[in-house]
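All protein chains of the complex are present and in place, except for one that has been dropped.
Order as written gives the chain letters A and B; numbering starts at 1 within each chain.
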Amino acid sequence: MSLDVRAAAAALVVLALVLARSRSHARSRGLVVGVGLVLLGIALAVEGAPDWLIRVDPVSQPRLIACGVGLMAVFAVLPRRFSSAENVVGLVFLALAHIGLVVAPEGPPVMTAWALSCVLTALALPKGPARRLAIPYLTLAAGAGVAGLVLGGTAGQALVVLAVGVRLGVFPFHSWVVGAHEFAPMALAVGVTAPMGAIGLVARSPLGFDGEIAVLAIGGLAVAALITAGLAVVQTGLSRAVGFLTVSIATVVFLGVLDADSIGHLGGLMMWSLTSLSLLGMGLVAAALQSRIGDVDLRDYRGLLHRTPTFAALFLLFSMAAVGAPGTADFASEDLVLHGGIGHHPVLLLLFIAAISAQAYGALHLFFRVFFGPPEAGFVPDALRRERTVLLAIAAVLVIAGLAPQLLLDGWLPNTDAVTSLVP
Amino acid sequence: MSALENTSPKLVALQHALEHTGHLVPAQNPLDRFVHHNPLHAFEHLPFDEAVEEAAQVFGTEPWWPEASYQQAFATGRIRERDLTWAIERAVKPGPVAGVVERTDLARARLRFPIEGLRGEAVDWRLTETPALREVRQDLPGEVRACLVAEAGGDAARAMRALWDVAERRAPGLARHVVPPASGVRVRDLLVDAGRADTDRLVHPVLIRWSAGFLDHGVSYWPMAHRDQPFVQAFAAHFAGGVDIGRPWLRTARQIARRVSTEHWTAEDLLLHVLEAFGHEAAAWDDVLLRSAQALSGWAGMFQRLSERPDTAPEHLGIHTTLADFLAVRLLLDLSAAEYELGAGSGTCMARASALSRKQAASEEPDRAWSLFQLAQILGLGAHRLGELSDAQLQTLYDEARALDDWTRRRIWHEAYEQRFRVETLDAVGVHTRRVSDRKAPAVRVQCAFCIDDREESMRRLLEETAPWVGTYGVAGNYGISMYYKGVQHGHPVALGPAGFEPRHLVVEQATGGAPSQTRLSALAHHQLAVSSQTLFRGAMVALGGALSAVPLSMRLLAPKLHAGLIRRPMPTETELVYEREGDEKDEHGLYVGFSLAEQIDIVMGTLEFMSLLRDFAPLVCCFGHGSSSMNNPHEAAHDCGACGGGRGGPNARLFARMANDPRVRAGLAERGVHIPDETWFVGGYHNTADDAVELYDLHRVPATHQALLAETRTALDEARALDALERCRKFENVPLGVTAAEALEHVENRNEDLAQPRPEYGHCTNAICFVGRREWSRGLFLDRRAFLCSYDPDVDPDGDILGRLLAMAVPVGAGISLEYWFSVVDPTGYGCGTKLPHNITGMVGVMDGHQSDLRTGLPWQMVELHEPVRLLCVVEATTERLLEIAGKNPAVGRLVTGGWVQLASLDPQTGELQFFQDGGFVPWRPENTSLPRVPSSQAWFAGTRGLLPPATIVDDSEVG
Partner (left out) sequence: MNPDTLLGLLGLIALFMPVAASLALGLPWVLGAQLSEATIRRTVGTSFGASFLACLAIDVLLLLDPGAAHSVTLAHWMALPSYAVDARVVFDLPAAVLMTLTALLCGLIGAFSASYLHQDPGFRRFFVLLPLFASGMMAVACGETLDLIYAGWEVVGIASALLIAYFQYREAPVRHGLRAFAVYRVCDVALLTAAVLLHHHAGEASLDAATAGHLGDNEALWVALLLVIAIMGKAAAFPFTGWLPRAMEGPTPSSAIFYGALSVHAAPFLLIRAWPLLEDQLVARGALAAIALLTAAHATMVGRVQTDVKSMLAYASVTQVAVILVEVSLGFTTLALVHMTGHAILRTWQLLRAPSLLHDHHELVSRLGGGRPPRGTLWERLLPVPVQRFGYRVAMERWFVDDLAASALLGKLWSAFTLLDRIDRAWVALLSGKSSEEAA
């Protein structure tokens, strides 16, 4: 393991301590910080762990870190009134299930983790429309996933892809993710859907791009990403718009991870971790705004810039990072994905690029709608210290990884062969 | 169809609606004839307070400053506790409210401690994420906080928790106040309310483009055709035939346009047709037309202005603009867009649009529990006391607090804000004038007349400081002359004279020395280059050599004055004014060529009366006009002389001096009892208020006997203008505070040539006072460039006739300027034209924001940012009876004074006693301060400071001992 990962982890520990000191709702925050630290600890210490217990490889390790960071970030931003024991425990267990998914050895443990993660996702959503909406989808995801794993072969693989697609909310299975953003407190919804732990199920078994079915699947995913990006633009409320944008970007990440080409696949994995972070950041800023003024109506320009300049700058950074703007982490991973397998198929390439272009437009559109326009009359408080600290930490990771992606890659590189070896 | 075939009541109703709308659209001239006026001229029949609030409703603007600005003024001591008390006592009836609190205390608490109107999520967030439930509001005074926590035995958290519980429990019992949504009168408003597309988005680009094409006075390379016809016809001619792609929404408009063209409809015909097609009742036409005009009020205003005063157009193109034309086209497009948006259906647009569901239900008041919680805190009512109030008591308390709504609070704050200014100023005048008899009147050897303009206040004061032997006078800068003037540097005659009148005389300046001739050719070449650079082939040629413009570009940015000097064209050294007329000859435009002797005598007599300079003439009388030149400033003319109708008044001063030196004129004056001694010589001059240059005219005519005195005067003027530059520079933040007068002069000379300088000067910014009286009263009083100074001597005006005329001129002009600044600073984007940085000159008549917008009227932020919104305080040296008599006789003045649009104080000519006009009558002024800072010079007082300075007395040498 490289020094840089250790340095990052150390920085995160400091961050965790800052959070733990935060006065508001110290108890649940302390619990979460504890869990986050444990996850980080596992990430740093498990190299020697036996294979049958935990798989530590380039796929799982960054996920451990990302999950740790994500969990702490969600709790930093989660408004106090949603930090009930039920929500806290739900999220923690969900995170553990996701971790299980990536660290569990193949076979029954993975199946269990998958089924568990689907159930816990449903449980982590608050009772009511959000959960009601999610249950059919998650049932489908759990069923397809387990069936696919049992079946194996092409059909099995197709089922697994379907399962992950549903779990991620790929169009046309997006409604429950968007619904979660709309009906649940957004910080919770972001916590439940943004880290995209589900991709873990396919992270080690990418599709070959040469098969016609695979090409069709990839093309379908690119179109799905395009459509959801378009839907994000026509939304009238911030929560749904963020939901659609999340789904769209997750679709692109999914597409990258499915790439069998080792460069592309590495890009996809990198994107998986980093996009989780940038989407998390974007969603959390939106969640913070939602907790202050309710769902932001997008039919008019809202003009929040002069009230919440910090949120504005961060939202711009996160949303641009999520769509792979230069200077941010996702630019590098996007580059890798493009130069991977997708590059061999001009039409897919064009579709893929069109999708990320549309997402970029959608993201900037969202930023302009929320932060620009006639100044908001009422007072809207800007970022609290705990929010600012966490979000800035995420932003720093994204920018550093964008300007010098090698720092990040070095963490993975010793194991690139391992990644490559995953490709069938 | 013609207008006559319509039943005439409809036509009458339409005419009425047009007239009504015409009054309420901005009456701003094209930019190069900018004249300050009261933006609320149409509301002058109302008292000021009511007018601003009514106008705010009609125009959708802000009536007062934001509350936060007043709060800040209070925090910095600009408003004091006693001012607030005074204002509250005037506004609120004393008495107990619900038996728990004194009404004035309630008002004070509401003013001092704002209560945020929170809704929904915001309340929960505030309660959980901020110390709202753990601590008492931190901005409350210590005793109130102590009182609140005392109930809970000093435990703030418990006290607040308990208070919140009570508030939450009692709030649902309070009566609900529901504010019904404002109902729109245009179909477009109904559509927007129903969540449908905003048809203005479709209409405005087309309307603005074609209006701009029609009003263009020289920007475009291809001017619009058919401009010899009214706008309706010109527009229809372009739209009726030809192609139209990709704009299905214009179908209806095209059909009607065809009929307009073939059947030769007038604007009224079209309006009647469209209003009927919309389905608007005749009773609603006033509102419909007004709202339709207001959606693009700047353009509507420009059509109206150019029809009222075609002479203000930059060029006489002979185009006919009327508001009716503009509105007819506007409503035609509106109709077309509405039809498209509503789709097929039966019934009028209005009926179909009204049937659509409304998006916005009535909006509810902010969270009542939170409001109550906050109200209890600012009143110091703990949980216990709040809890034991009866329902009726609580309701009364809550209603009274709510009645002190946003506008009411701001109105009270504003009263307090202006009161502090009044106290400061009137006290200063009182103290300063009381000592007038102590001061020895200096022996005056030179008299200098300046415009009454507030920017000349410092120039006059500093000149008198520098040269105590100079006496200064204030008079309207047009010197009684209204003329079209064609100078050697003018392409065509410009109007110089009071804004309200179109001049009827022409005066020409002719070069007598050798006039440089190459300017025409070089100008042509320059022009051709500029035009070519915008074309295709020639443009390519120009652009290939375009790198050469790096030279002027970098020079102008880095050394503006140097560059300006290099390209300044040589001016003829000697010129003469041609202004004498013998008979009644007129030129081809129907203007009298010059002034007859009788007219000259009238002018000189009137002007001398206006400055009360009818006796004790000094050997040398200098008369200065003023103006301002600057770069990169579409509002350049707004810095010029208001009395000259937004022109530069140098020629007026020069012509006046020429007339006053004429022995025939002097003979005529002598007949009327004004004897100008033979040894008195008048010299005309010009003061550029941007770079503080001072120029004197016709010096070759000055007799040899006066040369020494003239030289001495010029030295004094040079010294004074450098000091003036220094005094101005203290308000420019990018000039360090420690500069010398010479550096300051250098700076302002660069500044007005600097392309990158959006504030070449601050213009009338900070104007606030108008002083009418003898200079002895105000001489040596530091007024920080805030005062219009009119010279008036009651001794030579026993029957008040001169004062009547003087006030009839000075009060409306001063009020126009002061109110334009007042409104532009109170609502910089509603009444002002916003920041000037994105301004885009259109058709030579106005500016738009950026690519395409309404024509922006009012003053840019950069002109008004330092302004304090206080109404003009006129201090007139006359008895109260005299003032009331004048106000009674002259409705224009009377309305402004009684309506409170200007504040009036009388300074008794005999006793120096001050009386202030308030609530319909004069009341003696009771001073708060009885002393004034005494400083040796203006510079000593202003050195090292930036903000507005309070008045001070300058103790000059003559007073030593």
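The rule we apply is simple: a contact is a pair of C-beta atoms (placed from the backbone, for glycine too) under 8 Å apart; a residue touches a chain by one contact, two chains touch by 3 or more.
In this text, all values refer to a predicted model and were calculated from it rather than measured experimentally.
**Q** Tell me which of B:H45, B:K93 or B:R520 is the one touching the absent chain.
**A** Only one of B:H45, B:K93 or B:R520 touches the chain omitted from view, namely B:R520.
**Q** In the whole complex, not just what's shown, which of B:P9, B:G545 or B:G583 touches the removed chain?
**A** The single option touching the absent chain is B:G545.
**Q** May I ask which residue of B:V531, B:L566, B:A598 or B:A670 touches the chain that does not appear here?
**A** Here the residue in touch with the unshown chain is B:V531.
**Q** Determine which one of B:G430, B:G642, B:G684 or B:P758 touches the chain that has been left out.
**A** Spelled out, the listed residue whose C-beta touches the missing chain is B:P758.
**Q** For the chain not shown, which residue from B:T128, B:S307, B:S596 or B:N632 touches it across the whole complex?
**A** Result: among the candidates, B:N632 touches the missing chain.
**Q** By the contact definition given up top, give the residues of subunit B that touch the hidden chain.
**A** Residues of subunit B in touch with the missing chain: 31-32, 195, 209-210, 212-213, 215-216, 218-222, 224-225, 238, 242-248, 315, 489-492, 519-520, 522-524, 526-527, 530-531, 533-536, 539-540, 542-550, 552-554, 557-558, 569, 629-634, 636, 733-734, 754-759, 835-844, 848-853, 865.
**Q** List the subunit A residues touching the unshown chain?
**A** The list for subunit A reads 128-130, 132-133, 136, 174-175, 178-179, 182-183, 227, 230-231, 233-237, 262-263, 266, 301, 303, 305-306, 309-310, 313-314, 320, 325-327, 331-332, 335-336, 338-339, 343-344, 346, 349-350, 353-354, 357-358, 360-361, 364-365, 368, 371-375, 382-383, 388, 392, 395, 404-406, 409, 413, 416.
We take it that only the chains that are shown with their structure count from here on.
**Q** Report the inter-chain centroid distance for subunit A and subunit B in whole angstrom, where each centroid is the mean of the CA atoms.
**A** For subunit A versus subunit B, the centre distance works out to 55 Å.
**Q** What residues on subunit A touch subunit B, complex-wise?
**A** Against subunit B, subunit A makes touches at 24, 79-81, 290-294, 299, 378-381, 384.
**Q** Along subunit B, where are the residues that touch subunit A in the complex?
**A** 116-122, 124-125, 128-130, 195
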